[in-house]
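Excluded from the complex is one protein chain; the other protein chains are retained at their positions.
This part shows chain A:
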Amino acid sequence: MLDGYEMTVGLEIHVQLDTDTKIFCGCKNEFGAEPNNHTCPICLGLPGTLPVLNEKAVEYIVKAGLALNCEINTFSKFDRKNYFYADLPKAYQISQFDLPFCEDGHVMIQLEDGADMKIGITRIHLEEDAGKLNHAGEGIASSDSSLVDYNRVGTPLIEIVSEPDIHSPEQAIAYLKKIKSILEYIGVSDCDMSQGSMRADVNISVAPKGSDKLGTRTELKNMNSFKAIEKALKYEPKRQIKVLESGGEIIQGTLTWDDEAGKTIPMRSKEEAHDYRYFPEPDLVPVILDQEWIEGIRETLPELPDARQKRYVEELGIPEYDAMVITADREMADFFEAVVEEHNDAKAISNWIMGDFSRLLNEESITIAEVKFKPADLAKMLKLMDEGTISSKIAKTVFEEMFATGKDPDTIVEEKGLKQISDTSELEKIIDQVIADNQSALEDYRGGNKNVFGFFIGQTMKATRGKANPGMVNKILREKLEG
């Protein structure tokens, strides 16, 4: 696709931390309140106000840093990033410039061909979020007024900056998903992209294959959907190559992704880029972290997806692919383990989780937390299958009913009369009737056309509405047909 060229992707992922209060004041850190209801003189940056650092935010970024294999700086400080915008009340953002909390980390990603790949993380720093502008009318250019909602101002944000290790859309998405998964695991953010809790700035450049220099890059700001990022990463390098091939030059600058048109649109070029005039924030003293405290945070880390995946393969014996899919989502993995606890057949459970369970979650677009039945119910259903009380086909029906109503499988089987028919005499009676009703087919069979056997199976299942024990039907039919 990129004949003779290699693309390089840099990702700056912004993640809102799930602290109770904002980073520098006591206001609630909560999505969805009435505009400007979660504000105070401090987060509004009124003259004379001063920031006071929320220690929980520091704990969370250190937790994130440890989970992403970073070095934690025991001496860190905040800096001011100066620029004018209506959603930024102080006209500067308190951020970190040269001494971020976390540096030199990495994550491992798995590619579709099964290969593992290491993606470096340059740094993770802590900063405050800005507010939100609501433009009257169509957009910023055509509206004659704009309203500002400052509820989001002062939300603690971490920015995770990747090394230029990513060279394909697949790698980029795998990396993003891995970061999301890890942060969800450690509980520092819900990473809800639809609410803007996780968003990414994506840098893209292309260079001739084998070149040791990176090409001029363009940047897509505030991307908040994997699909859009993937599409943009497929489009933008091709556009850049086209420019280069026709003898043009890539202009460094910011682009926006137009999802409908499926292309990137220039926003501003480097000439208009900001000089942020960073300097040390004089209103906050440097943060000195105690090594013991850091180790204490490390001890609170849960088992992370990679370790869990390994354990599932080694201890539960499920395929690597299954383990990867299940562990990508902590809730999914927790659910899986809870079922395994009750029923010792990990492979069967992973099949159900990855199959019907995932499908229904998707179709209903609900989260695992909203699922009506309990892990124990799924275990019970699998036991009913093992005991021969229900067939695998009936199990699908039972599962769908569990999912829809939250009823336990025993009740469902009872209420709907789904119990498998394994009574020999009862089955013989039914089969006799089927044979009696299909005399010509019987003659065909006895005349040597053994293919008709399947027809008789089908008729028997139909007569029992699928409840007949398939093994027994098979045995009894064969005996009777052979006469």
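Here, a residue touches a chain if its C-beta (ideal position, glycine included) is under 8 Å from a C-beta of that chain, and two chains touch if they have at least 3 such contacts; residues count from 1.
The working rule: contacts and distances are computed from a predicted model.
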Its UniProt record identifies the chain omitted here, from "histidine kinase", "Iron complex transport system permease protein", "Glutamyl-tRNA(Gln) amidotransferase subunit A" or "Zinc-dependent alcohol dehydrogenase", as "Glutamyl-tRNA(Gln) amidotransferase subunit A"
Cross-chain touch to the chain not pictured, restricted to A:10, A:45, A:237 or A:409, is A:45
Where A:283, A:341 or A:414 are the choices, the one touching the absent chain is A:283
The listed residue (A:3, A:34, A:275 or A:299) that touches the chain absent from the view is A:275
Among listed residues A:8, A:69 or A:82, the absent chain is touched only by A:82
Hidden partner sits against chain A at residues 41, 44-53, 80, 82, 84, 86, 89-92, 148, 275, 277-279, 282-285
